[in-house]
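All protein chains but one are shown in place.
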Amino acid sequence: MDNLIWIFISALLINNFTLSYFLGLCPFLGVSSKLETAFRLGLANIFVMLITAVCSYVLNTWVLIYAPYLRLISFIIVIASSVQFVEMALKKLSPDLFRALGIFLPLITTNCAILGLALFSTNKGYGFVEGMVYALGAGGGVTLALVLLAGIREETRVLNIPNLMQGTALNLIIAGILSMAFMGFAGLFST
Amino acid sequence: MSDLADSNKRAEEFLKGLWKENPVFVAVLGMCPALAVTNTAINSLAMGLATTFVLVSSSILVSLLKSVIPKQVRITTYIIIIATFVTVVDFLLAAYTPGVHKELGAFIALIVVNCLILGRQEAFASKNTVGLSILDALGMSAGFTFAMLCIGIPREILGSGSLFDISLFGAGFEPWIVMILPPGGFFMLGFLLLGFNWHAKRSKERALLKQTVETT
Partner (left out) sequence: MSDEQKNTTIQHTAEKEPSSFKLVFTLGIAGLLSGIILVGTFIYTKPLIQANKKAATQRAIFKVLPDCTTYSTLVLKDSQLALKATDENKKEEADKDELLIYAGFNAEEELIGFAIPGSEPGFQDVIGALFGYDAINKIIIGFEVLESKETPGLGDKIFKDADFQTNFKALAVAPEIIAVKPGMKQNPNEVETITGATISSKAIVRLLNETMDIWEATLDVYIKDNELKVSDKNE
């Protein structure tokens, strides 16, 4: 149990996917200008990450021990098709949920955070439960980062910012400050 | 005359990636590797070269096969091609430079989701001849590697006081450790983009000034 809590906290805060591994930066910098959108994008991320955790566990346990060279290709293709499949199922079964998350799903399926999750959790040799907890933590971490940046960006709209600074440059510097703040979480678990 | 125009076009395809359409600074693509592995100059160079290999090989294959790949499955085919070359580079690095392979870790595999590579297949290699595609791929990779070094070299100098692992300042230098940590990556790219914006704005103003002088 201790181990699971450590995995969760580590992925959520200490080794945040976006702020310390730089994964999922495209949506982080591109989409996150509205708090509401950012939050929903984050939820979609958690959703896809959970599917990814299942897929990568299955592939890793039953396929890749025989053919390790297929790791990358199979991760990408299996994850993309499972997400598409779940998307279709969702459309049929729960249109509300689909409307909330649906438009983001194709956007994040080939995102580095998703593939990164699959690669990291197999590199670390996580089992099924650990993998799911890791996915939850990582997805939560990405959501947290997205929401924080969107919140700050909503505030910066009322500020007088020089033209040159606006856009990606400003976002990166805000992200840098956030990342610095998240460094403070290191050591959280070791006392 | 047409020869001249031809070679001009070739030079253009190569040079645009370096500066005018630089994948990192102008198009802001492939930022995940640009920030994650640029804590030392060697890692930046290794990542740049690995990306070059993948981009050039995929562009050759895609431009060769462009007429036989049906439009409906082109993206999937590109991804299979790219993932194949990424796996190849992953194995080669692990075999010949295990140290670099350990440093870059999972980020070599993540080249596959670098939007730069898929983007070039879709926007260029699938529409142009093999020769031009190679030039385009080489130019874009050179631009990417250049950008990686632009981020990696200052980060290593400030953050560890060394360059390509050679100590620069001696024992008295107190390294600015935050530069080789994640926040340093964000700051460095942020400030470089700021510089790029400033340069772009100045050259635009200058061109405008020249135009007004000429018309009056």
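Each chain gets a letter, A and B, in the order it is written, and its residues are counted from 1.
The criterion applied here is as follows: a residue touches a chain if its C-beta (ideal position, glycine included) is under 8 Å from a C-beta of that chain, and two chains touch if they have at least 3 such contacts.
Computed from a prediction, not measured in an experiment: that's the story for all the values here.
Trainee: Just to confirm, in the complete assembly, which displayed chains does the hidden chain contact?
Mentor: A, B
Trainee: Among B:Ile60, B:Val130, B:Leu158 or B:Leu181, which residue is in contact with the omitted chain in the full complex?
Mentor: Of these options, the touching residue for the absent chain is B:Leu181.
Trainee: Write down which of B:Ala46, B:Ile81, B:Val113 or B:Leu193 is the residue touching the left-out chain.
Mentor: B:Ile81
Trainee: Extract the touching residues of subunit A with respect to the undisplayed chain.
Mentor: Those residues of subunit A that touch the unshown chain are 6, 10, 14-15, 68-70, 73, 124-125, 127, 186-187, 189-191.
Trainee: Contact with the hidden chain only, please: which subunit B residues?
Mentor: Its contact residues with the unshown chain are 67-73, 76-77, 80-81, 83-84, 87-88, 91-92, 94-96, 98, 159-160, 175, 177, 180-181.
Here is the rule we use: only the chains that are shown with their structure count from here on.
Trainee: At what distance in angstrom does the C-alpha mean of subunit B lie from that of subunit A?
Mentor: Those two chain centres are 24 Å apart.
Trainee: Contact residues on subunit A for subunit B in the complex?
Mentor: For subunit A paired with subunit B, touching residues are 19-26, 29, 69, 71-73, 76-77, 110-112, 115-116, 119-120, 123, 163-165, 167-173, 175-177, 179-180, 183.
Trainee: Mind pulling up the subunit B residues that touch subunit A in the complex?
Mentor: 28, 31-32, 35-36, 76, 79-80, 83-84, 86-87, 90-91, 105-106, 109-110, 112-115, 178, 181-187, 189-191, 193-194, 197-198, 201
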